[in-house]
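All protein chains of the complex are present and in place, except for one that has been dropped.
The block that comes next holds chain A.
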Amino acid sequence: MATANDDEILEGFLCPICKADLKSASQLTSHFESLHSEEQDVLRSLKEIFGKAKKIILNNDDSDLKETFDRALKFSYQEHRWLDEEQVIGVSRSSTDYLKAVRSARLERYATETNKLLIRLDKLVCNMPAEPNQRKQHEQEVVPWLDGSSVKLCPNCAKAFNLTRRKHHCRLCGSILCHDCSTFLDINVARAIVDPSAPRTSQPDHEITEKNGLRLCEHCFNLIELRKQVQESRNAKTVLVTAYEQMRSLMDQARPDVAMYEKMCQSLFDGETTYNLTDVNKMRGRIGKLAEGIDLLSKQIAAFPAEPGTRQARLQTAIRHAAAHYIKEDLISLRKLPTEAQIEEVRQQRYERAEKQIQMERERMERQRQRKEEIAGPSASRVDTRQDDEDSPLLEQMNIIREYIKEARRDMKYEEVAILEANLKELKKEYHLQKLSNKS
């Protein structure tokens, strides 16, 4: 072995310890670090040099590419052992400020570029002539078009311009491009971008052509598209807002219902026959359903993920509390309904009262007639002018209204029921009066 060493000259990326040829500087460094790291004290002082070396070599040394598979296999074991050792994070440096500087410069550049394009777009789309020639002139007044006489190839796809591949101009930057490389921006969309307050038009189904669109190069189109997306994202409602709006609309629905319910309840207690108990119960069920919906939505809002302690989290819990309070105070604490017996009793009382009144009225009229007869003496016998009930237009009308009431009840339109009932009552009264006057 020793004699062989004497004769031969080893050369290459030799490991100084085991004299293996490692083929590349980076392999040698990693081999040396992983296999001969027992002398830690020496290594530590060299480690940073190796680190630097690795970086330099990785960047410069072409021979790194000559890594052979079997070599990789042979040393994979040692490399694994090296990886298993837990690495301590060394000295670190924050690059946030640098990032911010680079980013803000870049954003600035994009922002100015986009603003410039938006100003041009605004000038282009406002009072754009419909007539093609005038329009062309208008477009060139806003954005000067590049002189294309020396341009032989499309700057984007490098295809030569000829009879079939015509030169076109980007309407925003004035640069030259071929038809295949141009993108069209719908004029209505462009108007919406320039003036976000304008009503949004739905995406046009028809293909955008030169007639109803602006020819743009890819670069300008991307910038405009980006701005459009920013606008849309700004206007887009979050899930939270949608849920809140839904909840508010439920609350708005519940308010008149609650008022109606109160009115119906009162009418029942007064012994009126305008509404019956099933109506009021149905109404109560509807309010209950609304309350359930509000409860569910407010719970969803409260459960929306938010950092605890932030304003959003506070807002969410506040919404939930307000909704719970509203349900408890306004929707759940409704007046209890009277029982069937109670209603019957109240009605009976009312009926008796009415009967009594009618009785008194009759008596009074009787007395008046007797007085008249006393004065005028016996007159000709009365002609029975009582008409057939079926023929009376009043009765007919009353039947119609009864039908209406039935319908309104079915549709739970209790305001209408009340009005119709009142109407019916008036008709009844009229009918009675008519009968009385006929009799007299």
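Criterion: a contact is a pair of C-beta atoms (placed from the backbone, for glycine too) under 8 Å apart; a residue touches a chain by one contact, two chains touch by 3 or more; residues count from 1.
FYI, contacts and distances are computed from a predicted model.
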Chain excluded from display, named as in UniProt, from "Trafficking protein particle complex subunit", "Elongation factor 1-beta", "small monomeric GTPase" or "Essential protein Yae1 N-terminal domain-containing protein": "small monomeric GTPase"
Hidden partner chain, residues of chain A it touches: 1-2, 5-6, 9-20, 25, 28-29, 32, 35, 39, 42, 45-46, 49-50, 52-54, 56-57, 60-61
